[in-house]
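Take a look at the structure set out below.
A single protein chain has been omitted; all remaining protein chains appear in their positions.
Presenting subunit A:
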């Protein structure tokens, strides 16, 4: 594409500026950067158009040249264009230098390996030094402006790559001493000096001869990539961690560093040189110089902050925002070392008068007020980082800074904050002292409420009234003398202008319960005391939905009953139902049932009727706490911004059973059923308080009859729970696995379901003793059982290993309840009833040292292998 005309470019630039992202996404986006670079050399375009192209590249390099290599190419092209300019004055040299610098710095291409960087840096330094670059490169009339521009470019590069000019300090100092332009060189030197000091101290090096050497010791040009690398590419903040300035000993030790006497002398000389000519700089540049030097010298040994003293009086007299701000920065950096108590008092007075001086614009006043409340005191008393009135700022000084109704909202709030701080300090207020700040505060708030109550007033008047009230409650919490009138004033405001209900709801949401609870009570009274048709009914309902609770039920219900007749449209009906819902949550039941029934029948809107019915059903079927949770705010964010959806999600969360990790553990205790059925003794243990626990069991393989669920009203961690007895009804005498589920309610009211680890019913858990035969004829009874097993049953002999306790120990530990005949320690006859109707008979006789032969009989074949395993495992189980 050939070069575009001037108009075509103007149009294209306009389209780009309207929305850069949209333009770049469009068909022309891709070529814009390339076209721009190309057309800069076009002879058809005039300089003005080219300047506008360069201006675009100064603002949007990331869009035009989105990656490092593109930025490098662009910078190279811009430098080529610069070199090719004919040797006559041109408006393009400055913007070309700026554009090349911007492209490299913003594109991340600046570095020792970048060809464009290696061309740009010597060029800039040469221009800054005012040296002859040959070939009429710089026409004489442009020399000085370009010198300044080159300094600015170098400063920007140094800002982006701290340490870059570490090797040029001596050169820059020399230039500043000669006739170079004062401001650009001063700022450049100050920045490079600050960065070098910080970086050198980080690597523990001194300044060496950097401040005196006119040529860099590193060779290969005066820029110091090694220092940049030592800096790790980390940028240097102007005022590192200001808030910590007072107590930041750690910070201080980081910057504390030693310089040789010679270095210290040179450094001091350089700083004095900069400060002495600082009056030649524009005020904003002076401020930058002070910020840079102040924080660079902070904590530096041998560099007394008194160097700054000669500047201070001059600066304190001005009205310049940047200069006074810079003085505050020096104050924060040096504290008492630069500002005596008297100086501090003077600074505070100047700040106080600047914060109200009629000749200064309002935004300045507000900023100075902020500075007053964040004033870096020599000896701060209050907590760090909180706004507070400085100690020296007494009521006398504050007099002119107090708010009045005539102030605009921001000034009013800022000054109100100060007034609140005064009132908070003024607790031991002298009686009879007029006018008392607290009384003034009350009057002011009353005035604000009066304005907020105006029918035609803009919303901003209401907003500022509530913001002021909120500020007061925050600053003066716990002071009933302030809060009580505030509560009544607000109630009165609501009476006059109920349409501010949204503000009230927001206010109630924000304030502490100290104010919220009493305010809710009076607001509720305001609403319910005026039943019937009212234009403000929708606001009343909105208000009531916020403030209704279990108290004053009958008045609230009466109001709602009366209101129901007037709720003719959907909005009002929803409002009404929201109040019902709030009452449901608060646990109101009595009269509400009737009201909901009436609403479910009477409301015109089917949606309203449905809702009323739903609430009625919930009220009738759910217990209080559960209801509270069901109607509580939804835990899940609603997928749609609809109240109904949100409400439904709330129900879903609250009424449905939630899958949850098991909050309860079960362990099987010792068995020991005496009754006709084996009973499993379970020991439950809760990890969190849980309620209404229901444990459900399922037997795998239907070996037993289905098991009854077990109910536990409440389980608390740390509180021992009674063991649970689970009767088993085996269908065959076999061990089994029980699947366990728990259903419970958490303390937040949610119903949860959890799958617990399975429980195992062992063979021995099924053992039951035979009823004792009358008369103690044990042996006969046993023999009878023994004989009855055959011929249908089975017989076997098993070797039962014995542990160190011998036979007696084994029996007493495992088989005691089932022993029918015992001749300790040699012979035991054991009869075990295995439900439903099997028996297992054991004869343990003639034990040897390591085992005992066991003769066993059973009437159930299937039991035999189980019994064998059981006996063989006994010794190990001991």
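The criterion applied here is as follows: a contact is a pair of C-beta atoms (placed from the backbone, for glycine too) under 8 Å apart; a residue touches a chain by one contact, two chains touch by 3 or more; residues count from 1.
By our rule, contacts and distances are computed from a predicted model.
Matching "Replication factor A protein 2", "AP-5 complex subunit mu-1", "Radical S-adenosyl methionine domain-containing protein" or "1-aminocyclopropane-1-carboxylate synthase 7" against the UniProt entry of the left-out chain gives the name "AP-5 complex subunit mu-1". The chain not shown here is touched by just one of A:27, A:261, A:435 or A:804, and that residue is A:435.
Annotation: of A:137, A:470, A:770 or A:799, A:470 touches the absent chain (contact as defined above). Contact with the undisplayed chain is limited, among A:95, A:575 or A:749, to A:95.
Among the residues A:75, A:171, A:338 or A:397, only A:397 touches the chain that is left out of the figure. When the omitted chain is restored, the residue from A:319, A:677, A:743 or A:764 that touches it is A:319.
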